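With one protein chain withheld, the remaining protein chains of the complex are depicted in position.
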Amino acid sequence: MIRFLKYTWFQVGSFGLLLALVPLVVTNRYYLNVMIFIGIHTLLVVGLNLLMGYAGQISLGHAAFFGLGAYTSGVLTATYKLSPWPAMVIAVVLTVAVALLVGVPALKLTGYYLAMATLGFGIIVYICFKELVWLTGGPSGLVGIPKLSIGTVVLDEPRTYYYLVWAITLGAIVLSLNIVDSRVGRALRAIHDSEPAARASGIYTARLKIWVFVVSAIYASVAGSLYAHFITFISPSSFDFMFSIKLVTMVVVGGMASIWGAVFGAATLTVLPEVLAVFHDFDIVIFGLILMVVMIFMPQGLTRGALDLWEKYRLQRDVAGGSLSGG
Amino acid sequence: MDLSSQILQYVISGITNGAIYAVIALGFTIIYNSTEVINFAQGEFVMLGGMAVIALDGNGHLPLGFSFLLAVLAVTLVGIALERFTIRPAKSSNPIALIIITVGASIFLRGLAMMFWGKDSLGLRAFTGSSPIHFGGATLIPQSLWVLGVTVVVMAALQFFYKHTITGKAMRACAFNRRAAGLVGIGVNRMVMVSFALSAAIGAAAGIVIVPITLCGYDVGIMLGLKGFCAAVLGGLGSSPGSILGGFLLGVLEALGAGLISSGFKDAIAFFVLLLVLFLRPSGLLGSKEVKRF
Amino acid sequence: MMVEEMNAPLLKADNLSKSFGGIHAVRQVSFEVPTGQIKGIIGPNGAGKTTLFNLITGFYAADAGAIYFNGRTLDGLVPHQVAERGVARTFQNVELFDRMTVLENVMVGRHPKSRAGFISAAFRLSHARREENNIINKATEILNFIGLSERAASPSTSLPFGLQRVLEIGRALATDPLLLLLDEPASGLNAGETRELGRLICRIRDSGITVVLVEHDMSLTMEVCDQILVMDYGRTLAEGSPRDIQQDPEVIAAYLGDEPLA
Partner (left out) sequence: MNKGKVGRIQILTMLLLAITLAWSGCAQKEEPKAPYKIGGIFAITGRASFLGEPERNSMELLAEQINAQGGVNGHPIELVIYDTEGDATKAVLNVNKLIEKDNVLAIVGPSLSGTTLAVVPIVEKAQVPLISCAASVKITTPVKKWVFKTPQTDVMAVAKIYEYMQGQGIKKIAILSVGNAFGASGREQLLQQAPDYGYEIVADEKFGPKDTDMTPQLTKIRSLNPGAIICWGTNPGPAVVAKNMRQLGIEIPLYQSHGVASKKFIQLAGEAADGVILPTGKILVAGALPDTDPQKPTLLKYIADYEAKYNIAVSGFGGYAWDGLEILAQALEKAGADRAKIREEIEKITGHVGVSGIFRFSPQDHNGLNKEEAFVMVKIVNGDWQVVQ
């Protein structure tokens, strides 16, 4: 166990170091921008993975929390001239309130019913972004969102924003790794594997599901605020049903119940469209294919599937080497 | 124009749309009962039906009835392929995996339709004339009658199929208890395939009859599918009469909401009703099956 | 009977009834389980044994009647609260946490005996770390007790079926229960595994935990139980020591199907 913990910190450390070095090598803003979006998406996906991959509760409306974060930050700073950091905190508080309001009744549902409830919630929030023109600017979007600043330093260079986004995302990754490898994390996985057994083992599953829903909503809200202050313009179409589906895809490709997989999933699905741009119209077809193929053949996701194979290989090797007693 | 004829007009619009929702909801129900899968690609069957009939009617200059049948047949094959190549090989029976697979399938089909027929919406001539029929201060177009007629025929045919054919009875047995059905020698796999075929066929039929009213484009399937699912849940997932009731109810509610409350929030009203039903009575209006607790 | 002189019973069911639709799964069942005993509940399929377990553990709410545990009613409690009171259970169709290791499965069982929440877990606060160590120690201890310590790091699904049942018992033990409910622990086991299981159940009883056992396998029940309750069609058919039960004409009739029961 102790060895395992050290191993995790080694992973986090080396990943952090790698991230810190990137801007020294990559000076091109375009690549830094891509990296920033990967960071924001990673934050979203790590949160959603806690809910979907670990606790096994699907959300087809997660774009709504991303949007709530973005719009609360955006409206408070652009329209009401609040400074961004407090706005971000208010966004989180508001998101938690909404997540509780929806989560308490919704998480009593399971499977398809839960999927549909979160989907309906997502669409309602999207329509509100579109229709509350006086507040959100409606479909034309909201302009004039200020950049973030720390003290007197305005983070308007991709490089500085890159560091900010990844510092927050890395923090979120560490927190998630800690949660996952704890009493709470085990309880979440227990809910996923067998809810009756989890309840019989003394886990208050109903409350835990709501908490993890709220936690993942907080991650999404912070990601939304970071997004809004980065591109300084938001419009409802960034928070529609398709974006929710995209997030689910990132989780799926990266692998359910794998924090590092979430990073991989977010990175792949952020970079892939850029690379696939040459295919133009084909990319939607390819996107659909990825979803189907991964889920049909590797329901645990790409990274997980690969890990499983590695395990199998190692086991075979060990058996061949005779290090396992026949058991 | 007085309020009562206004409301009559909303109800007429609502019933026409509701009929389509009802048929889509029935499609969900057929598949759900035999497999416990919610097929998120259901709306794409409707879209494919519409696009196929436009292509056949517009390019082939075939008689309309023939295009109709051919389009239904083509989409039925798509339904069978969907089952054969995505649902059956899926290793997992976990709802999350199945939801994502069918969502992926729907995106895939949408993409193919876009590559095939382009991104523009297309229209089709009305089956029989387009001069509106007036009554009670409201108006109705002949195509709406076609929509209602086809809906009724689909429902009746389905009823007959379930009650009076061997395959239909076997499917009901599967819906009741898959394992027991398998034990008494019913080919459960075949029943699943039949249910996909059926559901694709009636989805396509719905798509075909509405095209003259609503036009059709590669991306109309998402919303229709979601609304159909709302209808199915509203009526009670797994219940055929529930689906029909849910469909009409949703259509009328939506039209009244758009007319009397706010057209901008029209879709929000539909989904708000869905949330209320899910939160207060997840088994729906006519649902018999208890919502699974574990 | 040897336990007559003990104090109040640990578990007491009073006139319990539960029906689903028109089917009366449990009708007016009353029984007591004295502390330190192994109580067997037997009966044919559909006799209402599992429903009884679900009523005790809060998975179902009873239509009528009451359950008292350790002197307090369990009425209105939901499963995790029942578990916190000290009632642990296993399931008829082994419900393990498939994606966890053997050790982790048992660690989950420590849930009601530990406190760390999201915040203290996320920031690895010192009390959470201490608690985690305690959980590991306790879980390891239990693995030793049930004889699975060598497989601690294997995925739970890699265990043979018989050991999966044992692991499920281990997880239940981790909650430090006063009462352990075992739902057909021997089903699917071969004779050797069943004997092994019988010895484990006796060791559990000897460690001071009261056991209730729902079982099909008569040999196991007769061998380990102090008391047996026989159910049929949701009713109590007979109650007594294994010897009494074996000689009860009604029980023999129900099991051999000599004459139809009303």
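Going in written order, the chains are labelled A, B and C, and every chain counts its residues from 1.
Going forward, contacts are C-beta pairs under 8 Å (C-beta built on N, C-alpha and C of every residue); 3 or more make two chains touch, one makes a residue touch a chain.
Fair warning: this is a prediction, and the values are worked out from it, not measured in the lab.
K.L.:
Among the chains in view, which touch the chain not shown?
P.N.:
By the stated touch criterion, the chain not on view contacts A, B.
K.L.:
Any idea which of B:16, B:86 or B:239 touches the chain not displayed?
P.N.:
Of these options, the touching residue for the absent chain is B:16.
K.L.:
Among B:6, B:94 or B:167, which residue is in contact with the omitted chain in the full complex?
P.N.:
Missing-chain contact among the listed residues: B:6.
K.L.:
Using the document's definition of touch, tell me which of A:167, A:206 or A:272 contacts the absent chain.
P.N.:
Of the listed residues, the one touching the omitted chain is A:272.
K.L.:
Please output the residues of chain B touching the missing chain, sorted low to high.
P.N.:
Chain B touches the chain not shown through residues 1-3, 6, 9-10, 12-14, 16-17, 119-123, 125, 130, 132, 134, 139, 141, 210, 213-215, 217, 219-220, 222-223, 254-256, 258-260, 263-264, 266-267.
K.L.:
Could you pull out which residues of chain A are in touch with the chain that's been left out?
P.N.:
Within chain A, the residues that touch the unshown chain are 26-31, 33-34, 37, 130-131, 133, 138-141, 143, 156, 158, 227, 231-235, 237-238, 268, 271-275, 277, 280-281, 283-284, 297-298, 302, 305-306, 309.
Simple rule for what comes next: only the chains that are shown with their structure count from here on.
K.L.:
By C-alpha centroid distance to the whole-protein centroid, which chain wins?
P.N.:
A
K.L.:
Across all chain pairs, which one has the most C-beta contacts?
P.N.:
After tallying contacts for each pair, the winner is A-B.
K.L.:
Counting in whole Å, what is the centre-to-centre distance of chain A and chain B, each centre being its mean C-alpha position?
P.N.:
33
K.L.:
With chain centres taken as the means of their Cα atoms, state the distance from chain B to chain C in Å.
P.N.:
Spacing between the chain centres: roughly 47 Å.
K.L.:
Suppose each chain is reduced to the average of its Cα coordinates; what separation in Å results between chain A and chain C?
P.N.:
That pair's centroid distance is 40 Å.
K.L.:
Which chain B residues reach two or more other chains?
P.N.:
Residues of chain B never touch two or more of the other chains.
K.L.:
Could you check chain C for residues that touch two or more other chains and list them?
P.N.:
none
K.L.:
Which residues of chain C touch chain A in their complex?
P.N.:
Residues in contact with chain A: 57, 59, 78-80, 83-84, 88-89, 91, 95-100, 104, 107-112, 114, 116-118, 121-124, 128, 131-132, 135-136, 150-151, 168, 171-172, 174-175.
K.L.:
Residue numbers of chain A touching chain C in their complex, please.
P.N.:
Going through chain A, the ones touching chain C are 1, 175-176, 178-179, 182-187, 189-190, 192-194, 196-205, 211, 215, 257, 327.
K.L.:
For chain B, which residues count as touching chain A in their complex?
P.N.:
38, 86, 89-92, 94-97, 99-101, 103-112, 114-115, 222, 226, 229-230, 233, 237, 262, 264-265, 267-268, 271-272, 274-275, 278-279, 282, 291-294
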